[in-house]
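What you see is the complex with one protein chain gone and the rest in place.
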Amino acid sequence: MALLIWILQNFWSLLVLSFATLVGLRIAYRFRKYGATRAELSHILRRSPFYLVVLIFCFFAAAPFMIMFLHSFKVDGDLYRRPQPFIYRQDPTLEHLESLFTNTAYLDFIRNSVVVGVAVVIITLILALPAAYALARLTGRWGERAGILMFLVYLVPPTLLFIPMFRIVVMLGLKDSPLALIVVYPSFTVPFSMWLLQGFFKAVPPELEEAALVDGYNRVEAFLRVVLPLSLPGIISTIVFTFTLTLHEFIYALVFITNTSRRTLSVGVPTELILGDVYFWQPLLAAALIIAIPVGFAYNLFLDSLVQGFTMGAVKG
Amino acid sequence: MSLVELQGIKKFFDDVRAVDGIELEIENGEFLVILGPSGCGKTTLMRMIAGLEKPTAGQIFIGGEDVTALPPRKRGVSMVFQSYALYPHMNVFNNIAFPLKAQSREKKYDKRAIRDKVENTARLLEIDMLLDRRPRQLSGGQRQRVAIARAMVTQPAVLLLDEPLSNLDAKLRANARDELKEFQRSSNITAVFVTHDQIEAMGLGDRIVVMSHGKIQQIGTPQLIYDDPANEFVATFLGSPSMNILRSDAFSFGFRPENFLPKTLADNPENSRIFHYYVKRVEYLGSDRLLYGYVHGHDNELTLAKVPSNVRVSLDVDCDYEFAVHNSDIKFFDKQSGQRIEEQNLQGVV
Partner (left out) sequence: MASASDVLNPRRYFMDDRRFVGVMFLAPALLYILLLVGLPFLLAIAFGFSDVTVGNTELNFIGFDNFVAVWENDIFRQVFGNTVMFTLVSQVFILIFANILAIIFTQEFTGKWFARFIFILPWATPVSLAAIGWLWMFDTKYSPIDYLLLQTGFLGPKGILSNSRNLYWLANPVLSQISVIFVQVWRMTPLATVILMAGLSSIPTDILDQAEVDGSRFMRTLLQIKLPLILPIMVIALLFSMITMFGDMTVVYVLTRGGPVDYTRIIGLYSFQIGIEGGNLAQGAAMALFAFPLLLALALLMLRTASRAEVR
């Protein structure tokens, strides 16, 4: 806690200092390796505009997140008394973070999001795994056409579909039920996952399946016992991206669920943490940040395999 | 002074010593082939001559000038890649013109000059009717010519070729080899050619550099390298089937299967060594018979003999024969280092 207060109070100087230290260490490392020669200095000078551009882009990307972090711990007096948004003049507080978890439906939002996300991932895998394999290996030209059709379906935007879907959901009595989202979300997660998985399946050498067929498995068993285990990294990244897609979804969640405690994160946070036009900024910002950071990590971890899956699907498609 | 000089060139990728101390001089106008198994460092060496890799240690001179720190465009080299690396979005004319345009700032080519140079080079390689085509509309052989034309158009001091024949099918390859050699001879350009194919190397090279594990094993004319290998590696790497190597307590010795003939066929039995040879299996290859068997006293070292089919000597499986090798055809190697050594006494060894 004391550490957090200290970090918050010295946020900018710490940011600049740690950056300067890293730059200094890097230069010192190069000097040790190549000697502090004139050539080395000019190399550093020539590279610096490049790093400056990187730094500017990073700053723009990170700006709202830094402000979110900084402002989540401000007491009201410090936040709303101008003019000092960038430093702490009063001690930071955890009170808003506490109230986010105790006085609001934030924990419900998280739970609902997880329930919907997990259920959608399971349905998506059951539907998309065999379908993607069929597209990658089993079906010829008609499969290719089915794949293109799937892709077109993925491009039909929710803004076009939410009105009739709303009607159907109401008719089925699923309004305000997470089931509505669980049923509807696969309409975009399945095409997405199929496209991604298809790429990973194509990367498995066909000889391995053929060997399994010769060894006495049938096609279904060959798929289950040879192809699936070999594509495990691809499947894991598909799971991650399917889950985050459900976290991102906004329109259906907004339209289908109106009961506060049933809402999911993407809708619950921007609508339910605001009372009329009264914004409780600190918990609001904290609520957004708490979700943003882990999802950001997940994306970075699996980004390469995402790109690989998509390019595989495209190159060999 | 030689055109290209490499002094103490090393290249380490982390702990891997890809190229480990190369001294090499390339003469003006020669066709030098760098031959070695895959992973021996030959491509890395060529990429360092081109300037695509910086050596970890050592210096490279081209035309007497130290180019070690210079980028490729300042070196006066050009390169033909194994994949030909034709720019797929440009037609043949623009592919060939690309190096001229890229260097137009230093060399001041105008449009007219570029057109003339491209057309002349294309005519030389007989691709002047293909100038409007895209690379994907060309056959393998045509692509290779375009790649060579693009490499030649700037009149480089050195032409580097990285296995440019390996993408062609076997029939085309022999033809392309002839044309390449002919072209090099007539244009008198210095060419460095990297390959793992010994037939290509023997057929093309004025001199061959045999490399293994990042080091040069031997440099010499094709004949020298074949007849007088510097060590066991060179001896066994060249020739198909490769040289028989037999080991004794003190040293190893070897002889080529085609020099290992029935005693009755040896033209100089007094100067030949006689071996008792047990034939285990015979393969009939048309012009030759390939014999698999063992020399007496070396029952674990499979020894091959290549006997012309047109000599009427019956050679049967499971029989012992007397075979002879001319003394000058027996090479001796150090047992530890594998280096060639002086002639040894074979008495009691076989």
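For clarity, chains are labelled A and B in written order, and residue numbers in each chain start from 1.
One rule holds for everything that comes next: contacts are C-beta pairs under 8 Å (C-beta built on N, C-alpha and C of every residue); 3 or more make two chains touch, one makes a residue touch a chain.
Not measured: the values here are computed from a predicted model.
Trainee: Touching the left-out chain: which of A:Leu4, A:Leu22, A:Leu172 or A:Leu232?
Mentor: From the options A:Leu4, A:Leu22, A:Leu172 or A:Leu232, the contact with the absent chain belongs to A:Leu22.
Trainee: Where the complex has a chain not shown, which of A:Val75, A:Leu127 or A:Ala203 is the residue touching it?
Mentor: A:Leu127
Trainee: Check each of B:Ala69, B:Ala102 or B:Leu265 against the chain that is not shown and name the one that touches it.
Mentor: B:Ala102
Trainee: Determine which one of A:Ala28, A:Leu41 or A:Ala62 touches the chain that has been left out.
Mentor: In the complete complex, the chain left out is touched by residue A:Ala62.
Trainee: In the whole complex, not just what's shown, which of B:Lys11, B:Lys117, B:Arg150 or B:Arg273 touches the removed chain?
Mentor: Of all options in B:Lys11, B:Lys117, B:Arg150 or B:Arg273, contact with the hidden chain holds for B:Arg150.
Trainee: I'm checking contacts with the chain that's been left out. Which of A:Leu8, A:Ala105 or A:Leu284 qualifies?
Mentor: That would be A:Leu284, which touches the missing chain.
Trainee: In terms of residues, what is the contact footprint of the unshown chain on subunit B?
Mentor: Here the touching residues of subunit B are 47, 50-52, 71-73, 77-79, 81-83, 85, 87-89, 98-99, 101-103, 136, 150, 154, 160.
Trainee: Which positions on subunit A touch the chain that was left off?
Mentor: 22, 26, 47, 50-51, 53-54, 57-58, 60-65, 67-68, 71, 79-80, 82-86, 126-128, 130-131, 133-135, 138-139, 143, 146, 148-153, 155-168, 183-184, 186-187, 190-191, 194, 213, 218-221, 223, 244, 247-248, 250-251, 254-255, 265-267, 269-270, 281, 284-285, 287-289, 291-292, 295-300, 303, 306-307, 310-311, 314-315, 317
One rule holds in what follows: only the chains that are shown with their structure count from here on.
Trainee: Roughly how many whole angstrom separate the Cα centroids of subunit A and subunit B?
Mentor: Computed from C-alpha means, the inter-chain centre distance equals 53 Å.
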